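Then we have subunit A:
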Amino acid sequence: MPILSAKNIVKSYTIGDRKLDVLQDVSLDIHSGEVVAIVGSSGSGKTTLLGMLSGLDQPTSGRILIESEDITDKGEDDLAPVRNRTIGFIFQSFHLVPSLTAIENVMFPAEIGNDPQARRKAEQLLRRVGIWERADNYPHQLSGGEKQRVAICRALINEPKIIFADEPTGNLDSKNSREILDLLFELHREKKTTLVLVTHNMEIAGLTDRTIPLQDGRIGAETV
Partner candidate 1 sequence: MYRVLVWLSLSLAILSACRAGSDPPLAQPAETPPQSPATELTLLAFGDSLTAGFGVEPEESYPALLEGKLRAGGNLVEVINAGISGETSSAALSRVDWMLKTGPDIVIVETGGNDALRGVDLELTAANIDQIVGRFTQEGVVVIVAGMQIIQNLGRDYAGDFAAIYPAVSARHDAILIPFFLEGVAADPALNQADFIHPNAAGYRTLVDHIYPFVLEAIEQVRNP
Partner candidate 2 sequence: MHLRFIFRQVTSSPRQTGVFVACVVLSIVTLVSIGGFGESVNRALLKDARRLLAGDIIVQSRFPFEPALEDALEDLATQPGISVARTYEFITIVGDPRGDETLLSELKVVEPGYPFYGEVALQSGAPFSEVLRPGRVAVGQNLLDRMGLALGDRIRIGGETFEIADIVLGEPDQPVDFFSLGPRIFLSASDLVATGLIQQGSRVFYKALILVSDDRAVDAIAGELAEVADPVQVDVDTFLTNQSSLQRFYEDFLTFLRLIGIFTLMLAGLGIQSSLTALIREREETIAIMRTLGATGRFVIIQFYTVAHALGALGTLVGLALAILLQLVFPFLFGPFLPPQVEFVISPTSIGEGILLGIFVVSVFTFLPINRLRALKPRYIFQKQSPAASFGKVESLAQGMILVFLAAMTYRYLQNAERTAYFSAGIVVLVLVVTLLGQGALKFLQRRRLRRLDARQALRGLFRPRNATLAIIVTLSTSLSVLFTIYLVQRNLDASFVQAYPADAPNVFLLDIQPDQRQGVREFIGEAVEFTPLVSARIRSINGQPIPPGESSEAGFDRGRDPDAAPNLNDVFSLTYRSELNENETLVTGDALFPRDGAEIAQVSVLQSLLEAHPFQIGDQIEFDIQGVRLMAEVASIRAAVREAEGFAPLFSFVLREQDLLAAPQTIVTAVNVSRENVPQFQNDLVRRYPNITVIDIGATLDTLAALVADITTIIRFFTLFSLIAGVLIIISSVLATRFARIQEAVYFKVLGARKRFVLRVFALENVFLGLLSAALALVLSQAAAGILITQFFELDFRPFIGSSLLVMAGTVILVTTVGLLASVSILQKKPITFMREQTVE
């Protein structure tokens, strides 16, 4: 049974009197423990699809199921526990909370879930990704690579079943990109999480179990 499944997703925007179909009848299944890359060029609709899959956005039609549960029509508050426990996010622009230090950013999802172990877990993760010494720094005091490491830790702290990563290396140089990707895959192997990557980079896509190509809002032939 797939852990994440999208059925006939359509997303269209109306801009002025022009209707723009970003996604047209996209269906896909992702199984637990898989590492999947959604690839496509700029404007292919891959980030939009990620938004639907992760429940940040709603499709015009079609259904999204996470662990067989239909999240398509859920309200913001009903989605909160799903976002908090089942899903982890990693963004291209990091999106760390600027008023919180590195460790506080990591702890935050656990604290929302009232996890008394939040600090301990956050510390473990930061040590694991090698930036424990930066724990008390604010985001604006961190480099891009450091920020993304913090973001990864934050995504992992509640041990989610699925991690969505949107161009996680898009804002990083090649050395840092390499390291972040290695880290992501290592952590995937350790925690057995499902990893859904969105990228335009075929090289990165090549590192995954499966690639779902997206072109003009439709899924092309999958490569394994």
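Brief remarks follow.
One rule holds in what follows: contacts are C-beta pairs under 8 Å (C-beta built on N, C-alpha and C of every residue); 3 or more make two chains touch, one makes a residue touch a chain; residues count from 1.
As a selection rule, all candidates are chains of the complex that A comes from, given by their letters.
Please read these numbers as outputs of a predicted model, since none were measured by experiment.
One chain among 1 or 2 touches subunit A in this complex, and its number is 2.
Residue ranges of subunit A in contact with candidate 2, taken from their complex: 42-43, 47, 51, 56-58, 76-77, 80-85, 87, 89, 91-93, 95-100, 104, 108-109, 111-113, 138, 140, 154, 158, 166.
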